[in-house]
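Provided herewith is a single structure, encoded as structure tokens, for subsequent inquiry.
A protein chain is absent from this complex, but the other protein chains hold their places.
Order of writing sets the chain letters: A, B, C, D and E. Residues in each chain are counted from 1.
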Amino acid sequence: MRENATKTKWRRGEVTYGAWLSIPSAFSAETIAHAGFDWVCIDMQHGVIDYQVAVTMLLALGTGDCTPIVRVPWNEPGIIGKMLDAGAMGIIVPMVNSVEEAHAAVAACRYAPVGARSYGPTRATLYAGDDYFSHANEQVACIPMIETKRALDGLDAILDVPGIDAVYVGPSDMSITLGLPPGMDNGGAFEEARLRIAAACSKRGIAPGIHGHAALAAKHAAAGYQMITIHSDIAAIASGAAADLALVRGGVAGPADKTAYP
Amino acid sequence: MRENATKTKWRRGEVTYGAWLSIPSAFSAETIAHAGFDWVCIDMQHGVIDYQVAVTMLLALGTGDCTPIVRVPWNEPGIIGKMLDAGAMGIIVPMVNSVEEAHAAVAACRYAPVGARSYGPTRATLYAGDDYFSHANEQVACIPMIETKRALDGLDAILDVPGIDAVYVGPSDMSITLGLPPGMDNGGAFEEARLRIAAACSKRGIAPGIHGHAALAAKHAAAGYQMITIHSDIAAIASGAAADLALVRGGVAGPADKTAYP
Amino acid sequence: MRENATKTKWRRGEVTYGAWLSIPSAFSAETIAHAGFDWVCIDMQHGVIDYQVAVTMLLALGTGDCTPIVRVPWNEPGIIGKMLDAGAMGIIVPMVNSVEEAHAAVAACRYAPVGARSYGPTRATLYAGDDYFSHANEQVACIPMIETKRALDGLDAILDVPGIDAVYVGPSDMSITLGLPPGMDNGGAFEEARLRIAAACSKRGIAPGIHGHAALAAKHAAAGYQMITIHSDIAAIASGAAADLALVRGGVAGPADKTAYP
Amino acid sequence: MRENATKTKWRRGEVTYGAWLSIPSAFSAETIAHAGFDWVCIDMQHGVIDYQVAVTMLLALGTGDCTPIVRVPWNEPGIIGKMLDAGAMGIIVPMVNSVEEAHAAVAACRYAPVGARSYGPTRATLYAGDDYFSHANEQVACIPMIETKRALDGLDAILDVPGIDAVYVGPSDMSITLGLPPGMDNGGAFEEARLRIAAACSKRGIAPGIHGHAALAAKHAAAGYQMITIHSDIAAIASGAAADLALVRGGVAGPADKTAYP
Amino acid sequence: MRENATKTKWRRGEVTYGAWLSIPSAFSAETIAHAGFDWVCIDMQHGVIDYQVAVTMLLALGTGDCTPIVRVPWNEPGIIGKMLDAGAMGIIVPMVNSVEEAHAAVAACRYAPVGARSYGPTRATLYAGDDYFSHANEQVACIPMIETKRALDGLDAILDVPGIDAVYVGPSDMSITLGLPPGMDNGGAFEEARLRIAAACSKRGIAPGIHGHAALAAKHAAAGYQMITIHSDIAAIASGAAADLALVRGGVAGPADKTAYP
Partner (left out) sequence: MRENATKTKWRRGEVTYGAWLSIPSAFSAETIAHAGFDWVCIDMQHGVIDYQVAVTMLLALGTGDCTPIVRVPWNEPGIIGKMLDAGAMGIIVPMVNSVEEAHAAVAACRYAPVGARSYGPTRATLYAGDDYFSHANEQVACIPMIETKRALDGLDAILDVPGIDAVYVGPSDMSITLGLPPGMDNGGAFEEARLRIAAACSKRGIAPGIHGHAALAAKHAAAGYQMITIHSDIAAIASGAAADLALVRGGVAGPADKTAYP
């Protein structure tokens, strides 16, 4: 089976950098697939992307060297199974706020006896190889999101659930539930949470991950994060447009990261 | 943020009239967007409409003055979040039959601390403005359906759940669960329910809403309903076809409202 | 092979009534398929419809008794062949203004030795039967549009081109090229043209056809037209919406036939 | 209402043979619709198929004589309702492992008072007739999957849930949860399960069904199975390609049933 | 009718700046629609975009203030008519190399008596207003491409064809046909052509336009160009990704304009 190179790097303690896709297009996905990221995530939660186009985007990602990851809309086994069968090598599961929800996320990502994933890797064998079943539980990454105060309150118990490969911090949702405005880089309670999550993961061999942009990457890496988002397709278009217009009209390109949500 | 003009009218005690979309097409949606309705609902439950085409329909509705509303397939936070992120200003949630289900519907429509909606209004900011987060909890309408005998039995407790802006009565499902045939205008127990729901809503400042057609609008308005469906795209095609054929062939156009389900 | 019932009626001198589809949806097409029209036309020229969705609409029309017809975007053999292979039983060809263009239209609709259609009735055999090749030249209707002053000037020569089963008058284009505003029912030069075309067709055994709406059907039939459009999907929605709003708001529904182009 | 001919055959004790669709295409579905199977299943779980294309596939199946069945991605009432409204005559529900899950599956397939299906058979009336509501509870088939050790442990209680018309065995998932490799025809514990399920169904008048391929059909029929899958669209392409290449290159076509999952 | 603000600026002698869309997505188009460009072009020739998605992109562009322009795949009246009917306010026509081809381009963009466009502005009236027909010939921009040595050789005669509002220079094709490598900013014969075309247009009141990127805008404006492309959606993603990776990995972001073709 094709190796999940990102998961391998996590095991080695390395930092990985990824891109975030919100545009429903295999063409833009294929462009990103060849750009040099460790992994690329198709966002089916807040991105404008549903199953049928997501499959063509997985196809596009498969032409490059990046690890294809999918954020599903919700912690629901039907869609998690569909995306794994379509060839996703990792699943980011939103809003995992309790031990029960963490168990459910893991179960949906793993075949028995570890989990309860249903067998039928229709496209996954085309992408990853005929021996998919023998290695899928090992290679597929299960990545719950830690993005609420409630998850933070139960953090240790959640992280103790077996089968979690990485967690992904959603800074905006975490901020909101902590009483802060949505943002990528809030201080105060958010900053405490950011540091605490990384530490709690690291001591368990779980790779901590976080949403962001390139300017925050060094800061996150310094805190121990190993899965760091540094690029967003729609943000690149918006900020590129602002920069191009500023260049031509003599103005100043304003910040365009409003589209760079978690 | 763009104002939810329909919600404003409800607060003022005004009656609003809407159209119902079952056809998966931005073109027919755009035609309706300019027709003069207060609001237009994209029906993802019984309409032949899934996410990817629904987004283009929201885009189409946004070119007119109507308030764009979506009925989701089920009371499930993933799809509710996706449609709000795509720019829906109101969500009709089917089959809300208990206090717990009402709480879940509200939670899916509101950011913390009121609810549990995840942050990422990807298209919503394009439609409604950059200050979306600050006003979304106020402007977005949460509209549970009251459409079963069970919901009727627990009506007062359900309506007491904070955060409900309107309810929407599904006459056919209500009729069936009351032992009547599906229909828009049954008498008996359905008529009692129709009146009781309107009254229970009105005394709480909740806008009562109901599925129907133009010929029933006056009756519903007289009962206090403030959200009244008077048009269906697919019914207009079916009844228009029957009328055109009747005109040409000398027959009589039969009723074509069989497609005008809740 | 499945009989082209519309063509049979034309041969018998009967009048046929049809519906016009501009909405890209198999669902609305299927609703119309069961409404009772003799034929239904998928408009790929001015309708919002391209190949891939048109095939699903042909599938939908095939579930009813109507004859499925397609208006292609232009007199181009590639798309004519694709739509016939997809199961269309008649092709309306826009802007046939010369003898050469009429020959081209016929050639694209017929297999050798009569024409130059390429063989590969992929979906047509599923719809019409395994003996499609033996009967297609006989059953498929080739329907050039006569819709310009130039076509009118060369009318007799155009109609003498062998292989034309019907012609279709586009009232708006005919009006414009005659110096009149676009419209369904202009008088003057348009009225003369309308009568002259019907007469010129009838004496050659060609079925004259014309775009319009139900209120004009009797007038067209009286002039000898045998292929009369009386319904438009998008016009039904627009006029239905106007009527519903008028009923509710006490106003008067204005004419909604602006969407009912040729 | 159109009769569910497959369900009728089950009631008569007859064996039915079906085809399995994993390719998202109405064209391949229409080809299969005319091939002569008793029923055809659109696989929305492991097939590469989501709602919008599944509706066009139901349209395609409706042009043939086969009974259209859908396997939904998960035991979730929203998607079950959508597929029934779109014209499915039977629903295969994955992973029904408990009495509660069986009740939920039945409830989603039946109108009150038997179940909790919401009313709005938008396309179903076009396919099955205007009297759909009166007969749908009788004609629609509810088909839970029995595919885990857990379901096997609770088999009798699950099968005693009223409203189950057939069950469908997923050999690979059953094998995995029994500690065997995924496969269509494992012996040992799987073989015991296969026989036990058929027997338990038969004595209750429930039609036992099972995934497989043509070479296993006689074996399954001998065991009492009445709903037997003998064809897979994607497997036919893969095995056909292997056979064609073997013929030309003088090699031997290897087994191509790796794509023939449950 | 909605004014073509870009055409108005050209008449006033102003310079306009535009964005180029190659990604088949209404979401990225809507983001660009609100960015502040004078016009935005949907590229159906070299972009990965066909009719059905292009219509949703026109819908998206219509929510902003930019003028929506389409580059069609070829100088063919069918697709030019379809895009104008869908609401394009300008058409860029590739490879106009002769007077005859220029006449054909103009004819496809104008109603009689000036041209031969067929009437049926299905979506255009929704976008631009009910009085579309009266003003369309005036408001719609016909923009032939001058992009080959052959066109350059016949430049004056081509530009003398009545009805040309602007021309658009394709630097890569012009370069190739002049014996140079494809590029945005070749010197030599290309530079001569660039200056000569601008001059020849300006003296006739035709707006000269050219493909490029923001860094070339000042140079083009200095040469008299009034329609200057400064942004490409796919190039923004590719260059943004390169820059983000360079920032994180300490490398240098290379030029990413390989995707910024004409």
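The criterion applied here is as follows: a residue touches a chain if its C-beta (ideal position, glycine included) is under 8 Å from a C-beta of that chain, and two chains touch if they have at least 3 such contacts.
Fair warning: this is a prediction, and the values are worked out from it, not measured in the lab.
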item: Interface with the unshown chain - residue positions in chain A; value: 26-27, 30-31, 34, 55-56, 59-60, 62-63, 122-123, 126-127
item: Those residues of chain E which, in the complete complex, touch the missing chain; value: 22, 24, 45-48, 50, 52-53, 72-74, 76, 79, 94-95, 147-148, 170, 172-173, 176-177, 179, 181-182, 234, 258-259, 261-262
item: Residue ranges of chain C at the interface with the undisplayed chain; value: 50-52, 55, 76-79, 81-82, 85-86, 111-113, 116, 118-123, 125, 130, 133
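Simple rule for what comes next: only the chains that are shown with their structure count from here on.
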item: Contact-richer chain pair (by C-beta pairs counted) among B-D and B-E; value: B-D
item: For chain A paired with chain C, centre-to-centre distance based on mean C-alpha positions, whole Å; value: 52
item: Of all residues in chain B, the ones touching two or more other chains; value: 22, 24, 27, 31, 48, 50, 52, 55, 76, 79, 122-123, 234, 259
